[in-house]
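Removed: one protein chain of the complex. Kept in place: all other protein chains.
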Amino acid sequence: MSAQAQPRKWERFFWPVLATAFFLALWHYAVVWTATNIFPSPLAVEKGLVELVHKGVLYQDILDSLRRVAIGYLAAVAIGVPLGLLFGWYPAINQVVNPVIQILRPISPIAWIPVAIIFFGVGDYAAIFLVFLGAFFPILVTCVDGVANVPLIYRRAGTNFGLTPPQVLARVVFPAALPSILVGLRIALGIGWLVVVAGEMIAVTSGLGYLIIDSRNSGKRYDLVVGAMLLIGIIGLALDLLFRRVETFKPVRWGFRNES
Amino acid sequence: MSIQPMIETEMSTHTLRPKLRTEEVNMIFTRDGKNLPVLENINLEVFDGEFICLLGPSGCGKSTLLSAIAGFLKPTSGDILIDGEIVRAPDPRRIFVFQERGVFPWLTVEGNIGFGLGRLPRSERAQRIQYYVKMVGLEGFEKSYPHELSGGMKQRVEVARALAVNPDVLFLDEPFGALDSITRMIMRGELLRIWQAERKTILFVTHDIDEAVQLADRVVVMSARPGRIQQIVPIDISHPRDISSPRYLELRDGILSQIGLAHNL
Partner (left out) sequence: MKLPVWLRPALFILTLLGAWQLAVYLHPHQLLPGPIKTAHGVGDLVHHGLIVKYTVASLFRVTWGFFLAVIVAVPLGLVIGWHRRAEMAFNPILQILRPISPLAWIPIAILWFGVGDLAAVFLIFVGCFLPLLLTVINAVQGVPAVYINAGRNFGLGSITLMRRVLYPAIVPRLMTGLRITLGLAWLVVVAAEMIAVNSGLGFLIIDARNAGNRYDLVLAGMVIIGIVGLMLDNGIRSLEHAKALRWGYAEKH
């Protein structure tokens, strides 16, 4: 940006490591100096997590959270993408349905919990429903926008070669919109991960979100609280990076500007 | 300088019926409640295998006319007939070549060229694709994606894609506009080579006078606001054309003065 020297290769590792080490040290000493006996130090967090691994509980919680995200998210994709393509392709339909979507969208999935509990009871399905809600609207909106932004030239070329409108939608509009749809899908996955953790804090009795609430409630185990938070961050990041790999596949790579 | 089109003279030299004809085509766009006349009384005849250039400044409606002839726009009044049928919609027999940004970025060169060939059996499809890849000089790049190619190469892909479905008519809307002038000259030569090999009817829109005189059998000079055919100039130089020959310069200067420009800058 400014007239700085081009960073060298080793710097790509040096600076992050330095900054992270600095923060960990800061954290550690803050705990020591304030002599708090509740807020954990980094070492305490590590010890707590190892303890959970030994007890065999951690894997189950992680798997439970992942499972709920997977089901809810895939359901949102399976319903949201076709609907979004349809609404984007027929603006008349979109015009009719959009106001409803605009009203439902600002309602936090968490606010749906009482309704979810009525339909699904306390448990897995409620959490899955929340993930679905959280991911569905962003996916729908992204697909509608993606279709609308496909350049007219592509659609004209499609009809020029004799394709019927459904064929144009499938063979031209969908591939053309795919890069921006993928971005929306990636963001929706991130949202799903956020929602599942939140949902687990209220509506279920397993999973990483529940681990956080439970660790606090039964014994003020803040080391586990922070440990679970870090795990949530790392897994969420892993999901995001995995998705970004998909964005490098050649049939969609053209849609992404060069990001280092 | 007469407004009377020279079409009557054309009629006497071509005994065949025209491939493409526009009859009293008018186009009016409505914007913010106001009527904008874009095309007025366009009467044009194009014969099979001809190379026609629509020449005019920006905004004279030549692209609109081309889009209408291709079936993407409906004229406000008047008819467009190809092979005696009124044009109502785009058709694979008449392919529109956009600037190189019409190439589909999610398909390889092969995928693009084969786009309109879905109905053919696989072996024939592969053969055709290979033939046209060679014709436009892109051997070795079959599996490349458009974002890996230069502008000129992408343009070739689009031309190959258009040719592969064996259309009767090709519409080209300033296809070389985004290329540098050296590549442009090369591409013009390529286009002529292909045209002479395949003898398609070509309608080519440009704002470049030299380009029109270099390529066309007849140049349709259009004036702007509203778009009208000012004059149709036949270019009677045989290919390959010497762009320094007196006849070339004479024709070019004639068109320059038609448009109202002097050739001393």
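Each chain carries a letter (A and B) given by its place in the written order, and its residues are counted from 1.
One rule holds for everything that comes next: contacts are C-beta pairs under 8 Å (C-beta built on N, C-alpha and C of every residue); 3 or more make two chains touch, one makes a residue touch a chain.
Small disclaimer: the values here were computed from a predicted structure and weren't measured.
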item: Chains in view touching the one left out; value: A
item: Touching residues (missing chain, whole complex) on subunit A; value: 1-4, 7, 11-12, 15-16, 18-20, 23, 38-39, 92, 95-100, 102-115, 118, 190, 193-195, 197-198, 201-202, 209, 212-213, 215-216, 222, 225-226, 228-230, 232-237, 239-240
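Rule of thumb we're sticking to: only the chains that are shown with their structure count from here on.
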item: Computed distance of Cα centres, subunit B from subunit A, in Å; value: 49
item: In the complex, subunit A residues that touch subunit B; value: 151, 153-154, 156-157, 159-162, 172, 175-176, 178, 250-255
item: Interface residues, subunit B side, partner subunit A - complex; value: 70, 72, 89-92, 94-96, 98, 101-102, 104-107, 115-116, 145-147, 165
